[in-house]
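Note that one protein chain of the assembly has been removed; the remaining protein chains are unaltered in position.
What follows is chain A.
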Amino acid sequence: MVALSLERILELMRKPTNIRNVAVFAQKGHGATELMDTLSVSEAHIRCLREPHTCLYPPPPNKQKADMDHPVTVQPTILPLHLKLTEEDLLNIKQEANGPEFLINLFYPPRHIDLTSGVIRNLLATDGALILTNCLDPIPSSTMSALRRVVDERVKPVLVLNQIDRVFEELSLSQEDLYQGFAWTIQSANNVTASCNPSKDIFERVIFDPVQGTVVFASGLHGWAFTLQQFADRYAQKFPVNRAKLVKRLWGNYHFDVTTKSWTERTVDADGQPLARGFNLFVLDPILKLFDAILHFKTDTYEELLRRLEIHLSESEKELSGKPLLRVVLQKFLPASDTLLRTAVLHLPSPVTAQKYRVDTLYGGPMNDECAVGIRNCDPEGPLMMHISKMIRTADKDRFYGLGRIFSGTIRAGARVRIMGPCFKSGSSRDLYIHHIQRLVLLMSSTAEPVGECSAGNVVGVVGIDQFLLQSGTISSSDCADTIKDIHYSITPLVQVKVDAKDSKDLPKLLESLKNLSRMDPLVTTLILETGEHVVAAEGERQLWHLFQDLEGELGEVQIVKSDPFTQYRETVQAESRPALAKSPNKHNRLFMKAMPLGDDVTHAIERGDISPNFDLKSRARIMSDDYEWDNQEARKIWSFGPDSVGPNLLVNCTRGVAYLNEVKESIVAGFQWTTREAVFTEEPMRGCRLNILDVVMSSDAIHRGGGQIIPTARSAIYASTMMARPGIMEPVFDIAISCPERVMANVIKTLVKHRGEVVNEEFYFPQRTGDNLLMVKAVLPVAESFGIQSKLSMATGDQATVIRMAFNHWKLMPGVSNEDPQLIELISSIRRRKGFNEALPALDRFLDRL
């Protein structure tokens, strides 16, 4: 731990070229926590010389024990690290640098990588990422999707093959097997990045290549890590070889012929004897030798090795033997902090470098205004642009620090700034607050240091904005500033649980806690149902489980009652309806409408944002006619998207020559929005419906075609037409991955099938691993059936199967027609019962009028 005075730290912070903001992502169990712990006790960890003012995270009283051990991972924040490079190393930096000292802000990994929100929130503040994965296991899909997001956000990743010690210790694999295993893992990571948007040419394609140094082999637990470069350096110091050339030989199909002392791509020498691969011979072999010698107490051998490797042990360390000794030796031989930080400095971009190519994905406004220029140049003198991506709770639990990255300008305590919430639209005053910054704090692992100002490229905590921003937002000093774009979440919180305070007196407390919950996770929504019940909605059951732990910890004495989890549905149509007529209450207006399926392509395109209501009408029509086979004229007549003006349902005006139509347009659209939000049977939202207005007959008198007459008419017409278009129900489906030994696979599949799951494929984990062959069963499972699936699987397999990942995959149409199929009717009734409606399904003639 290096203790620096605040002045020194601030000095470091003033050089944006020498800052690296790095996120860490790893699947639980892949050693991220251990790695962070290793780094936090390492020399590089910066501690501020002043006494810490606030302790941010005292362990909450009733957390689970596992969480108690690492309270920091409960609420991840930043680990500041310091690295001083030698002159020689400085030359290797391919980007601008200013002096040999570097500040690396390592973001603690999100608590659960399978929860997208955590990943996303770290991404906006960082420019680089360490992707940790087990060196031999297949990359978990959660890590893969995190990696995909990393690349999509133009954050540069480095692959860390972690837990390498276990490979040496536990598995008796040959060196060649290890090499193949590593190569396979790296290749699968490269496959992921290759599939990510290659079109963004400014940002070079991400390829993990050990030769380049973008792959790190690490043992987070034991605190050692290496790259091929390090080995090459060592050999280059001892032997007369070209370092750069040697590195290339250390990976891939290069074999060293000891007898001829030459490199060859062949696997056998002239005599037909197998040759050792460069990696195996020069990298794995020395480490394995150390392992072997120390773990088998061959004192003579390892002392000789230590001498040759120039590892000097202190007196006390010499006393050690076995594993502790091995640990010490390897930490000296290949210190993890040094390797990782060096990699970060050399291979990850500084804010100055990164913001040049990130500005157009980051900034929502025009690319030539002063804010965009400031961001592009990472200019500390430019207008202030800061994005708050996370709310971090203060120790006293009352307030939140807004943690954010400064992209441009300098933020000063006491300055008056514009705070823009997520609903802010340029030019309006909606969700815009002008307020002063109360205080600024540097978040350094678990302490908060007050500072006066902070400049571009840094990450800082802001006090006094939690009252304006719930989760995220932009802070700027410029009047013309638009927002830093929040990352769009494609996931809706599907799993919901009702909560209520046992005693109605505790309601205010519950509300406050619910608010704090949604602060801490952008994918958690807390709302109130029409029945007046509070609902916490999250991505999955597991997230909810964590949420409730937080909630209960926060509420303390207050007792809450929670319901069983339930999920959302969508209503859709499966065929084209005949024209439906609805008359207005005063019978003076008639509306003819027709419902038809929108088609999967268009529905997905709208959900992805490929077709958006914000597009220019003509270009949207062009896209729709070119790519989705829409009639260009019809595509221009799309009146509205719904629900909430963005959803995957379209209202299309197919009328011809109707007078005054523009007068009632807003009323019809209002009715459409309402209906798509609350569909006819379940009052769940609609999805994938296209509604055509065929004809409108209007009262000739303006007073009789007001909203009051038209809105209910539009509603009835839409209800009637959807009811005649073979209405269907869509349910959300999870993508589920289960790991289990081969022999219980049949039980796993049986359990899945029993719950309407469909197995997609099953594949072996790294098959060479001895013992039980572990299988990964991938399946899709309806969300409604996923509740408690882990315990059901455990029961069926005797605790052998584990759910590794569950994430929303798609909406699946349930078989049958909503108001005909008895099973669907049963489902609809149950939803209606839950919502407190009359259980009977509404009949068509309530909405359909006759001429």
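Note that a contact is a pair of C-beta atoms (placed from the backbone, for glycine too) under 8 Å apart; a residue touches a chain by one contact, two chains touch by 3 or more; residues count from 1.
One rule holds in what follows: contacts and distances are computed from a predicted model.
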{"item": "Name per UniProt, for the chain absent here [options: \"C2H2-type domain-containing protein\", \"2-(3-amino-3-carboxypropyl)histidine synthase subunit 2\", \"Aminotransferase class I/classII large domain-containing protein\" or \"BHLH domain-containing protein\"]", "value": "\"2-(3-amino-3-carboxypropyl)histidine synthase subunit 2\""}
{"item": "Touch criterion as defined above, residue of A:378, A:711 or A:804 at the omitted chain", "value": "A:711"}
{"item": "Option from A:4, A:93, A:183 or A:470 whose C-beta touches the chain left out", "value": "A:470"}
{"item": "Touching the absent chain when the full complex is considered, from A:422, A:553, A:579 or A:613", "value": "A:422"}
{"item": "Which residue of A:324, A:508, A:556 or A:815 touches the chain not shown here", "value": "A:508"}
{"item": "Contacts of chain A with the absent chain, listed as residue ranges", "value": "421-423, 430-431, 433, 467-470, 504-505, 507-508, 511, 514-515, 518, 525-534, 582-586, 588, 662-663, 665-667, 670, 674, 699, 701, 703-704, 706-709, 711-713, 715-716, 719, 836-838, 846-847, 849"}
